[in-house]
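To start, I am sharing the structure in question, which I have written as structure tokens.
Every protein chain but one is kept in place in this view of the complex.
Chain IDs A and B follow the sequence of writing; residue 1 opens each chain.
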Amino acid sequence: MPHRRAGLIACGAVGGAFAFSLYALSQMMFLEAEQRAGHVLTLYTWITSETFTLNLSILIDPLSVFMFLIVTGVGFLIHVYSLSYMEGDPEFPRFFAYLNLFIFSMLVLIAAADFFFLIVGWALVGLASYLLIGFWREKTSAVLAARKAFVMNVIGDVGMVIAAFVIFSHFGTLNYLDVFAAAKANLRPNDDVALLITLLLLVGAFAKSAQLPLHTWLPDAMEGPTPVSALIHAATMVTAGVYLVARCHVLYELAPYTMYFIAGVGVITAVFAGSMALVQYDIKRVIAYSTMSQLGYMFLAVGIGVFSAGMFHLMTHAFFKALLFLSAGSVIHALNGEQDLRRMGGLRKSMPLTHLTFLIGSLALAGFPLTSGFYSKEAIILSSYHGEMGNIFFWAIAVLTAGMTAFYIFRVYFYTFNGTLRSPEAHPHEGPLALTAPLVALAGLALLAGGLGHWVDEFLAPVFGAAPVHPEDELLETIAVTAGVVGIAFAGILYMTGRDRLEFVKQALAPIYDLLYNKYYVDEIYDFLIVRPTKAIGAFLEEKAERQGIDFAVDEVGAQIHGVSRGIGLWQSGKVRTYALNMVAGLVVILLFVVFL
Amino acid sequence: MGPNFVLIISATIFCIGALGFMIRKNPLIMFMCVELMLNSVNFLLIGYSDFLNSMDGQIFALMIMAVAAAEVVVGLAIILTIFRTRHDLNVDHINVLKG
Partner (left out) sequence: MFEITYDLVVFITGLMAVLASLGVILCSSPIYCALYLIGHMICLALLFLLYHAEFVAAVQIIVYAGAVMILFLFIIALLGGRKEIQEASFERFMALSFAGTLFGELLLAATVGPTKPIQGAVDAQVLAEVGSAKVVGLELFSRHLVPFELASVLLLVAAVGIICLAKFPSAPLKRRTR
């Protein structure tokens, strides 16, 4: 198939899905708010048994429509972007096939009306992610990263599957609506079952959304092509965990301990990832850590019970993070695959459009006033103090992270676009229209989507109960904004010219710097705690159990049987008449039994 | 003559057939002995079909005949092939399958 046609078919498919999502939205707007939730379309009855019925059905409610719009909308823009970005790749059609597989899986995940198809979609997006991270399969690091991501995701899948078992054994159904109704009716707050289910589901959510301690795969996932990073590892797939918590909010509301746990892990991941992003030099890795950090914010939001704020941040984040990734991709494209910040610089003049879009993305990420990120992040930060489950620690760490966020993203910005170009052989240039048009569209969304906050709250209210009350607190708001501005200012001071000034700061804080640069040695800790002992046990078992136990036993059995059969083999004379003799002898004995016994 | 006669005659022929199969070395004659055994069973079936007033025995005998015919044809072809390759028809010499 010609490359161009493959790409166009893929884009058309996603564009069509987006159109249908818009249609679903328009249909939903016609309904009264109370009637919007809980539409289950059963397409096909797959399994019917006495105790278990499995329908191929989809759940249409504001939450799923909301997610449809984000996934297909951002997905469509990224597909268009990929048309140009991947041009010339010999395996262009394969790439688009994988991308479409991903969109399909993600839609299955979102549209599922029961935990079974949720897990199907969940595993399928894991697969698509694996295929796309390892798309450049001739690159060893990409293959290893794909494997790592897959293993981490499967850990999550196992948690999900066990959670589904527990749900089924306890409620006798996997259907969302039935389970939620039964849970509401039967479970007390902090019931053992509720805690068990929510924690097991959380394993899956944390693995998919790269929260501590299952986060290590996300930075490595940047080995994939940049549109993949934008689509899967920033805008859509990694938010599946947040979606899961929001979807199962009924269960989570019955388990406040788990909610605290989510909020705690979220906020710690936010600061943890943010601090790692401070010192990385790979442009995509910085944005990847930033993604983790923002996902931490979303988990903070759903953990303190402001689900719609979390979903709103999910939406704005999808816009500005996809924008940042695609802009970074544009830069990488212009510099022929260069990803190291230290070899960039001064691109403001040669790539004015990308510069502008990246700046908008950075401002939105940093929560600069009037950008979309400002509204969504402010809502979360304020709720982290004023919400019913909020407290001062959550708030303080969230604000600290906001400052860090502003710092690291503007560090990247200044590194990339200010100063002079540090790789002399490159000739940066703006990409073609297919590359820049999605950038412009996303920039517009990243800039303006902030105004949708109220609408999102109201739209999702039928799912989450009443729309949350947003506290007004000018002092806290000011502090948060100030943190962001201070971060930008610091970055400006240190990196304005695109060079590391203040070498002495680096020297003075060398241990911390090393710690951050090496990502808190988490990979090494995993290596030391899990991989090495496993390997050692494996080697030990190979020697003792395999060679001297199983192999020995099997060999001995074989040898003995061989010896015995040599003996028996003498019986087999090869003479037909002897066989006949034996047959008649057998007949005599059988008759003896049949007739006389 | 009643059932006992049929039983005795067919048992005798069957045992003679079995004995022949065991003592003869010529595969052709061994085949004939197999035919003897099959025929004795046929006789039993026909006789009892008559005593029990049922057609099933005769139908069964017909089926056995069909099987026997097929078996004879294939068996003789095998014997012919063995003879073509070995030029020897003593089954005691055909012991390639000796363990």
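The working rule: contacts are C-beta pairs under 8 Å (C-beta built on N, C-alpha and C of every residue); 3 or more make two chains touch, one makes a residue touch a chain.
Computed from a predicted structure; not experimentally measured.
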Footprint left on subunit A by the chain that the document does not show: 577-578, 581, 584-585, 587-588, 591-592, 595-596
Subunit B residues touching the omitted chain (full complex): 1, 3-9, 11-20, 22-26, 28-29, 31-33, 35-36, 39, 42-43, 46-47, 49-55, 58-59, 61-63, 65-74, 76-81, 83-86, 89, 96, 98
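Note that in this section only the chains that are shown with their structure count from here on.
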Separation of subunit A from subunit B, taking each centre as the mean of its C-alpha atoms, in whole Å: 75
Complex interface listing, subunit B residues touching subunit A: 18, 21-23, 25, 27, 30, 91-92, 94-99
Interfacial residue positions of subunit A with respect to subunit B in the complex: 568-577, 580-581, 584
